[in-house]
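Selected chains only, in their assembly positions.
Naming follows writing order (A and B), and every chain is counted from residue 1.
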């Protein structure tokens, strides 16, 4: 089993749908320890991505093409911290996904690149209560699944679970990066909005892959 | 949520459009991508100055576009930094051939988006330098934070760098002066009420009727601590003391004192705060030689104020006094 451009398009559409559905939840999480715009920003961004996809004359050839479109669109419509962070993540992932069809190893490489992109831009390491805390266990779980010979869909399913645990684990953390860090100890007790949205996006990827199976 | 707006998605565009119509003698609004430039465009041979950030802090930054201050301002969505594809054209529009200094408030989002925009602009042949404003003493500048935030001190950076650019300083000199202001300016703020971001529809934090949030930023973020209701004199002391301490002000220092409203506080209250801040400085032997009181860097309709102190010397004073013609500052 491999994942092609159609899967990537499906991922994007599911991403837009889940972000829209969870917009208010993400806003509320960000209101608690940030400035309340994360859900609105991502929703604006993914709506723009879908509009661009719809307007394409030719369907994209590779998953990489799709992810590149996501990257540039998020970069130019989301703003805030999440815009450049997700933008870079998708940009790096698009390079790893620049073949017709992705096997398990390519999926792992794609996720690793995304995480590297976030870290390269944001300079956060795990434990600082950011989206890195969702992506790090997601990548670890993906690596482990691929090492055990799992197909791409199972690799993504493992990544999604890892992200879920990672997002959950941000709750007790005190933020030391991003806007939540201004709160000091008061940032503990709330889930990081970026970690939560990362979980949602990876769940969308896994669901699209399960459907493609 | 009660606001004089139409669709929350359209607030920024409609408001900036109105701003452009009202002040066509000073600014020219570029609609897509959205940025505000000086009427008449870049000045040949002059260093360009560009700032920007989330909307909701009006008159910052668009209100400071004009002769003697910024060449362009880039408004993002409310409390959301603008995107590189807005910022890069604004940088290009501000370039008169002598390079562009970007003045960026220290928030992860602003830093990242301006960084990317600078790369894009440099790829197009514009020399770009950046200064990061981080005057908010409420946040420790330590390993445990994203660093101090940029707040009301930004006005002083923009005014003084603007005057330096206007008198013909080169890019390095303007950047160095801007950095000197950053090094010598500190701010601390408080809120009596939260504010409501249009697309959120409810207050940015919940504050009881007898609580005050101390150490707020300008994005409706909760502050560092809550204290009970106190008189303006006592509250002003809570703002001024950390500012003066952090600047290590000593007797004989001359300063600019800026009492900034967060948007929803009447001018009369700002002057009550100013009066006390000035008295406290005077007790330390510090002389207030320049003053600014009003709404300059706001948080929508938040009630509250911040106190900013900038240490002055003759050069900074002269640059502060230099002519300026923007919609929010003019002399």
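Here is the rule we go by: contacts are C-beta pairs under 8 Å (C-beta built on N, C-alpha and C of every residue); 3 or more make two chains touch, one makes a residue touch a chain.
Keep in mind that this is a model prediction, so the values were computed, not measured.
One representative per chain kind is placed here, while the whole complex contains A x2, B x2.
In this section, only the chains that are shown with their structure count from here on.
Subunit A and subunit B, compared by their mean Cα positions, are separated by 32 Å.
Of all residues in subunit A, those touching subunit B in their complex are 27, 31, 33-37, 40-41, 44, 75-85, 121-122, 174, 176-179, 181-184, 186.
Within the complex, the subunit B residues that touch subunit A are 54, 76-85, 107-109, 112-113, 115-116, 138-139, 143-146, 149, 197, 199-200, 202, 204-205, 217, 219-222, 224.
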